[in-house]
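I am attaching a structure below and will ask some questions about it afterwards.
What follows is part of the complex, with its chains left where they were.
Chain lettering (A and B) follows the sequence in which the chains are written, and residue indices restart at 1 in each chain.
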Amino acid sequence: MTATAVRTDVYAQVQHFYAHQMQALDGGRFADYAATFTEDGTFQHSPSAAPAVGRAGIVAELVEFNKRFDGDPVQRRHWFNHIALEPQADGSLRSTVYALVVTVRPGGKPEIAPSCVVHDVLVVTDEGVRTRSRLVTHDQLA
Amino acid sequence: MTATAVRTDVYAQVQHFYAHQMQALDGGRFADYAATFTEDGTFQHSPSAAPAVGRAGIVAELVEFNKRFDGDPVQRRHWFNHIALEPQADGSLRSTVYALVVTVRPGGKPEIAPSCVVHDVLVVTDEGVRTRSRLVTHDQLA
């Protein structure tokens, strides 16, 4: 248990960071989402995918990924739970978070899948929290 | 990203406020729920509904809404995620929150629908957080 090794204000800051970060993603504001990463941040949405590198690379990856929803009036929402932080020797934070994707179409009911785990490395700077790297694993592929 | 513009203790306070507020609603303690609003608070559970105004008005609205469950041993639970706060010029906080409604009946499995977004304006007073206005939008109506 390393919960006590992280300051409670940093914990709240990370929670709030994720709220804005994921609302940006789900709102299709890809540049805002990419700006939540460090300049050289990496984003790997599944272990088999090549990581997108840098903010421009992350935006390009999201544009490409979301082409599958062209003309599809879908609303996706990424839910997070149990943000567990562990301080690293270099001052960064390892963050392990449960995630579920909620998908809704007009007139339909939410589909809740897949169940994932988000593996982040976060850095806390004067400007706030930034994601240095993100790898998403999928429970159904385990 | 405005996450850094909100104090972390206020963020934790809002989270805890929502926990008590929504457990009051799901527990059928409508007066307790209404008391989490400001005296002149408004509550609009969908964009097409007229807003309930004031604590008595909110209780009346909830009593009316819940008549559909008379004699139905249903347990509903409102889940919240990704509380994103933005400070307003007047000192209030705009709060945008994901919501899912979990519905369970005896012997049954939970149904999880609809997926919503809660749009609140919150005020933080010496007595704690209060909701000044709440509008709930529904993803399947988008």
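As a working rule, a contact is a pair of C-beta atoms (placed from the backbone, for glycine too) under 8 Å apart; a residue touches a chain by one contact, two chains touch by 3 or more.
Treat the numbers as computed from the prediction; the structure is a model and nothing was measured.
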Given 2 visible subunits, total identical subunits the whole complex contains: 3
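As a convention for this text, only the chains that are shown with their structure count from here on.
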Geometric centre distance via CA averages, subunit B-subunit A, whole Å: 25
Complex interface listing, subunit A residues touching subunit B: 8-10, 12-13, 15-24, 32, 35-36, 73, 75, 77, 79-81, 102, 104-110, 112, 127-129
Residues on subunit B engaged by subunit A in the complex (per definition of touch): 1-4, 6, 8-9, 11-12, 15, 81-85, 96, 98, 100, 112-115, 139-142
